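The structure appears below as structure tokens.
Yeah, one chain of the complex is gone here, protein chain that is, but the others are all in their spots.
On to subunit A.
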Amino acid sequence: MWWTRLKALIVKELLALLRDPKARLILVGPPLVQLLVFSYAATLDVTNIDLVVLDRDAGAASRELVQRLEGAPDFRRVVPVESEAALAAAIDRQEAIAAISIGPTFSRDIAAGVPAKVQVILDGRRSNASQIVAGYISRIIQGLGAEIAVSGRAPPPVDVVARNWFNPNLIYQWFMVPNLVASIALLIGLIVTALSIARERELGTFDQLMVSPLRTHEILIGKVIPPMLVGTVHLTLYVLAAVVVFGVPLRGSIGLLYGSALFYLLSVAGLGLFISALAATQQQAILGAFLLLVPATLLSGFATPIENMPAWLQPVTIVNPLRYFLVIVRGVFLKDLPVAEVVAQTLPLALIAAAALMSAAWLFRRRLE
């Protein structure tokens, strides 16, 4: 009996979602845009760097340095300038993000075995990018220094050899696409659930539902399962895109991923239901969903590590389901996350799901008073 009722509700929810052109648009549009924008456009890598060089030395060593800069793949143009003023102007007008000034004694100092100096000027207005550029430049200069030291008479210096585990070539998409698997499920799960009750309220079908023998908990379950199914479909499509299109290695257990995704989607649907119980109209529901979505994404470690956030802000992330699921997705994709760690991240998800669903149910009942 209860299963007949619940099944009817779930089928109805899915049909309402798939037959409504606007709802279909929500299911297809944002996920596609998000996948394209985040994996191709919103890259954190710094490439196509423009550089100016003021070479007042023009010796063998300085020419070698300039050639190495020109040869580096991330530098697009290395433009020589003739004066300090021209160098300053290039930075001012943002024609270059960094400038290198080589003093007149550079080659001579190297030949004499005296420490040689190079000045690097960076555009602090683009602080993030210029930090990364500074890293590139100093790596090139260090490489040059090391070779000169080996070829010369000086004792061999410490040779640093960096190896990037899990993502040897630091491919940006390997980092980003697994993140998107988690965030797309949040986006879709939240919006679909938030809209479901609000839509019924707006259309007047909600009362019809409430006078039917469907019990409150059945309605809530019936409202939570369809968004979870939809979320699972999106998650699966994104996992497939990650593996097939972007070639991200899937090193861990897919079973663990789906097992924890169940709790993740449950917690997301719980939050969506909470918004839905509060909102009187679909507009309010969408607004509420985004009010939650944006901080949840920023405070999840999606783009910036939680450890970098101020100490007072870090506790806020504890209630953010995305935070835990990001660890799981990244772990399962790139490093075969062990079961114990998956469980440790899934437990908080289960707690959030329980809390969100219970408060949604409470709010839902209270609004009937």
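Keep this in mind: a residue touches a chain if its C-beta (ideal position, glycine included) is under 8 Å from a C-beta of that chain, and two chains touch if they have at least 3 such contacts; residues count from 1.
Please note the rule applied: contacts and distances are computed from a predicted model.
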>> So one subunit is absent here. Using its UniProt record, which name fits best from "Simple sugar transport system permease protein", "Cytochrome c domain-containing protein", "ATP synthase gamma chain" or "Multidrug ABC transporter ATP-binding protein"?
In response: "Multidrug ABC transporter ATP-binding protein"
>> Given that one chain is not shown, which residue among A:Lys7, A:Arg77, A:Arg125 or A:Arg251 touches it?
In response: A:Lys7
> Hey, which of A:Ala41, A:Ala162, A:Val211 or A:Ala311 is the one touching the hidden chain?
Replying inline: A:Val211
>> Please output the residues of subunit A touching the missing chain, sorted low to high.
In response: 1, 4-5, 7-9, 11-12, 15-16, 19-20, 23, 203-215, 368-369
